[in-house]
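Left out: one protein chain. Kept in place: all the others.
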């Protein structure tokens, strides 16, 4: 922290406290910190901040599990259209899925992380992890890791492949294609499921966590996980080519194909703008989702002990129930998804707030970085006060 | 604590330790403390204590959620009669309820806090909160806040209106009327759902919590809840007229109508006597409920993470499963309900103990005041030793 990192960008009147929190974060971080924060309230961009190297304002980062938000916005659109029915059995769309006692599972169960298909016994190769269709094929043959219906657990690397295969069978198109046509392109979002070659120059590769000595001591004090645990399987650490999440987006195939669980590339602007467009009017366009659809996809479907996370988790449909666990000050029905590097993105329909944050270097600890608590709280307070 | 507050009343032989615990509590409290403790064992009053201003022995207080115990004693009577069937769909009794995917919910689901109807998006006015029928009408149109069946959460201000509407549709009478006729009047209980004008002179208005500096520091250290969280909605803090629980009974309309979730007014004698009459012989009358009915209404129906309380809760049917969470030394099947000011009331069928405690000033922290742990433990020990 030998030199100050400048905070760039603007905030609307009333959002000065958000800038202060962001500046405080930047001051606490290492001097190579690079990150972005953006927020909308009812379609208007009210926060647009970044810090780090020149160019960081336009930079694109891997956003890991925040990708799931984009993928499941597509699912929500198809449910809204009537193309998909949440309570239909998966086998209605995808007959091969019905092996190993999976015949009763519904699309809703998949979206609520209840299917028990968090990975495969064999694990995935690097190339397979980039290809949702291959992931789905392997999972169709897999016995669920718990009794379907008895529990839930985070389908970290595969939920987008499972729900995406339902989308593909029902529409003939991939979730990536539908997202591009119905969501990304119309709004010019910097949030890609499949990064085009033309945007590659703005992509800045991930940096691994750089814990302080105290943080490292904490990490060292944690019990070591085994290589075959349910958590290891869900994160593909048991595979012949174990996945190193922090390096996932180094693989050009991941960036190019944008697998729907973790392969997305975005800026904070893209993240926030997507949630703004999903739940409200942006650029004069009607909200992508009707209030009823937002309410259904934002309702809690699974809450309590998560067999993969081994602690409390809360899921809506395809989205995290962001207000139950991550940011408990948000309104009921807030929905979004965090990512392993510290990305956080959500909509809070009761205030009209849409929030996006991402950072280049993995934060301490993995998952939604703790800085989001202060940043999101400040943004939410300002949205309330100015709303 | 500059002057001693006298402890008044009597205890039966063998219950001296209960008096000692009550005296110790009074000595720890502020010098304006005012409270009552009463217990029965198998129909015999064994504890009758109070402290505070002259007249506190006959005083009546708002008992907040302890009200739910009276309301659901009525439900239990109707189930016992065969008038209500726990496993019938709510729409069988109340067709208008079946909107927004609520058609499959049963009376049992309502009683187990599983319906997800903890409030309405718009919130209630003060006047509406006094009127169970209006509450029920609004809730009939509401989309559940979670997927029905996937979770449970404390229906703090509305469960009595939901179950009460089923009662009204099935019998043509309000739960308040039925309670008066079948429970309160026959036993002369000082536990009112709708306080008659003649008893108003004995009502002593609530006093807000008066934390010590340390307690205040603790309260200040808690993360601030937002105005639109599920918890806020369940406690009507998001409404145009946000509810201030501590002042609820200041409203004469609340006292007069006695809404079935939180509007009750009682003394400790009334609380304990009701549970004594519910589960055993009192004044030579047969128990209001048969052992089978007590067992059914006292069985755990929802236990684990409560989406409103955001922590562990345990519900039987309409009653709290008092032995699972509140007083873990009690016998399996103990059932009762605490109230926000510190009220606690329950029956422990395996010892024949019926317990009632209330206090004028809100205790620290909200919910069943911690003093109940020692008081109830002493009463339970004495019941075991003398039983």
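Per-chain numbering from 1; labels A and B assigned in written order.
We take it that contacts are C-beta pairs under 8 Å (C-beta built on N, C-alpha and C of every residue); 3 or more make two chains touch, one makes a residue touch a chain.
Please read all numbers here as calculations on a predicted model, not as lab measurements.
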**OP:** Have a look at B:5, B:26, B:47 or B:112 and name the one touching the chain we're not showing.
**Re:** B:112
Subject >> Sole residue of A:150, A:185, A:253 or A:286 that reaches the chain not shown, by the stated touch rule >> reply: A:150
Original post:
Which one, A:98, A:186 or A:304, makes contact with the chain that was left out?
Top reply: A:304
Subject >> Candidate in contact with the missing chain, chosen from B:186, B:227 or B:331 >> reply: B:331
Original post:
Mind pulling the subunit A residues that touch the left-out chain?
Top reply: 116, 143-147, 150-151, 223-230, 233, 304-305, 307, 310
Subject >> Contact set of subunit B toward the excluded chain (per top definition) >> reply: 108, 112, 292, 295, 299-305, 312, 323-324, 328-333, 348, 350-351, 380, 384
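What we mean here is this: only the chains that are shown with their structure count from here on.
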**OP:** List the centre-to-centre spacing of subunit A and subunit B in whole Å, with centres computed as mean CA coordinates.
**Re:** 42
